[in-house]
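Only one structure is covered here, and it is reproduced in the block below.
Apart from one protein chain that is not included, each protein chain of the complex appears where it belongs.
So, subunit A:
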């Protein structure tokens, strides 16, 4: 499959320098069955995803459960081995790196997880959780240097220095997410993959964490891949947004442009389904029929044709390519854009 050509600056005014480039990334998970545990089927979790992220930019990756957005994020870090495709980070292909190179890479690429309860080791104190990365990457020559750095990191994310002597269970969800952020920041990364970082938090706490992520981006020049299912949050934090459906990117555009002029019928339906917290706003809702199809046997042609309100017969035959409809606005639909 042909990947779309690389474009230079995607957002007017955005930095031209690209930090990460993903090309035709694919991940198939084998389904084992029978007494011999043979591969009986495959789930096409990520099915040819391509995008790039500019330095200092936030790319939002949205889609419903099972669309492959988290798998994409993890394949980029090689927490999951991609089946094929390329991930270029600062001129090197991550998918070809050996163990040593990968370990060095982890200094530059970090991840924040959704569940602040499951992603912190309950038997380590916060100081050790944050300090672990400093030890691995030999960033703290002495115990004193390590403690100073941990204190500095805790203060950066809005926690108290004495919190380093406590265990994760002594913190609330929002505070734990701050610990996860401090841990990611410890190695001074360039890119942070944020995998649903606020989904488990209450709205008032969610706002605190979003504001913190924005402040840190400004302070340290961070680049984010922000994966979430909440479209309002993604719209708020992202420079550009990519929409995924059943393992494929169906639309990429600058955040504002995507929300004001969605081209793909799926993006349109997704946006119209978001409830607006204002009873005076009455919108026309595009109701999608049925559920997301099974990714073991995704529909032929355009994956969305089974639920698409404007589908025509040939949508079941031909796979639409992601093409540039307007400068910076990419869409994969035969009939839109």
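In this text, a contact is a pair of C-beta atoms (placed from the backbone, for glycine too) under 8 Å apart; a residue touches a chain by one contact, two chains touch by 3 or more; residues count from 1.
In this section, contacts and distances are computed from a predicted model.
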item: Protein name (UniProt record) of the chain left out of view, among "Cell division protein FtsA", "Phosphate transport system permease protein", "Metal-sulfur cluster biosynthetic enzyme" or "Dipeptide/oligopeptide/nickel ABC transporter ATP-binding protein"; value: "Dipeptide/oligopeptide/nickel ABC transporter ATP-binding protein"
item: Among A:103, A:121 or A:172, residue touching the chain not depicted; value: A:172
item: Among A:147, A:235 or A:324, residue touching the chain not depicted; value: A:235
item: Subunit A residues touching the omitted chain (full complex); value: 64-65, 172, 174-175, 202-208, 210-211, 214, 229, 231-233, 235-236, 255-256, 259, 269-281, 283, 285, 287-288, 291-292
